[in-house]
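Just below is one structure, and these are the notes that go with it.
The complex appears here minus one protein chain, its other protein chains still in place.
After this line comes subunit A, so read on.
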Amino acid sequence: MANLVEIRNVSKVYERGKQKVEVLHHIELDIAKGDFLALMGPSGSGKTTLLNLIGGLDSPTDGSISVGGERIDRLGEGALAKWRSEHVGFIFQFYNLLPMLSAQKNVELPLLLTNLSAAQRRKNASIALQLVGLAERAAHKPTELSGGQQQRVAIARAIVSDPDLLVCDEPTGDLDRQSAEDVLGLLQTLNREHGKTIIMVTHDPKAAEYASHTLHLDKGTLVEQQGLRAEG
C-alpha cells in the first residue's frame, strides 16, 4: 500500500538558552496508508516530539516530512494550520476539550474552519458523536462526563472533519482499564472500518496490542520491532 507519511533524515534540535539538545536523530520512517502504528519508548525519548512533527504542530530542524504527498516541513505557520485543519485529527492524553462548551459544541469546533452551514455543522457533529456512542450526551459539558467519555468526545472532534490521519498522544494514559479498552476499540474500528491512518504514542504494551505494529523510540532513535496483532 502507498505510504501516507514519509519521514526522511529528520532531526529535531531544541535550544534551551545557549544549550542545544538534539531530541531526534536522523529519523527514517514510512507509515502506510491505513496503518495503525503504536509508538513506544521511555519517557523523554522524543515520542511526543516526533508525533508533533508528523501532525504538523512543529517543524523539523533537519530532514523532510511528507504527508499525503505534501512536504509539510516546507509549510509556513499559516499554511500548516490550514493543512492541520484539513488533514489531521488530534487526540491528547488530557482530552483538551473546552470546559465551557457542550460535547456537541466541542465537536463542532473544527467545522468552524470549514464552509459548512451551521445546520450542516450540527448534523456532522451529531454523526461523529453517534459514531463514538455518545449521541445522548451531546448537551453535556466535559465536567459532566467521565474520563473515557471525554476522550470519546475528543475522538469525535478529531474525526468530525474526516481527516486521513489521527495522531494520539497517550490517549489512554489517564483512563482506567475499561475506558481505555473502549477508546482503543473505537480507534481500532476507525482504523479498520473507516480507513483512518492512526499513530498512537503509548506507554502501555496492552494498548499497543490494538495497533497493527509497534515502533520503539529510544533516545531519539527508532528501534523497529516485530508487529503484534491484537485479538479481534
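Convention: contacts are C-beta pairs under 8 Å (C-beta built on N, C-alpha and C of every residue); 3 or more make two chains touch, one makes a residue touch a chain; residues count from 1.
Basically, contacts and distances are computed from a predicted model.
Novice: Pick from "Protein lplB", "Thiazole synthase", "Propanediol/glycerol family dehydratase medium subunit" or "Putative ABC transport system permease protein" the UniProt protein name of the chain that isn't shown here.
Specialist: "Putative ABC transport system permease protein"
Novice: Check the options A:Val13, A:Ala32, A:Leu98 or A:Ala139 and report the residue that touches the missing chain.
Specialist: Only one listed residue reaches the unshown chain, and that is A:Leu98.
Novice: Contact with the hidden chain only, please: which subunit A residues?
Specialist: 48, 52, 55, 57-58, 77-78, 81-82, 84-86, 90, 92, 94, 96, 98-101, 109-110, 112-113, 157
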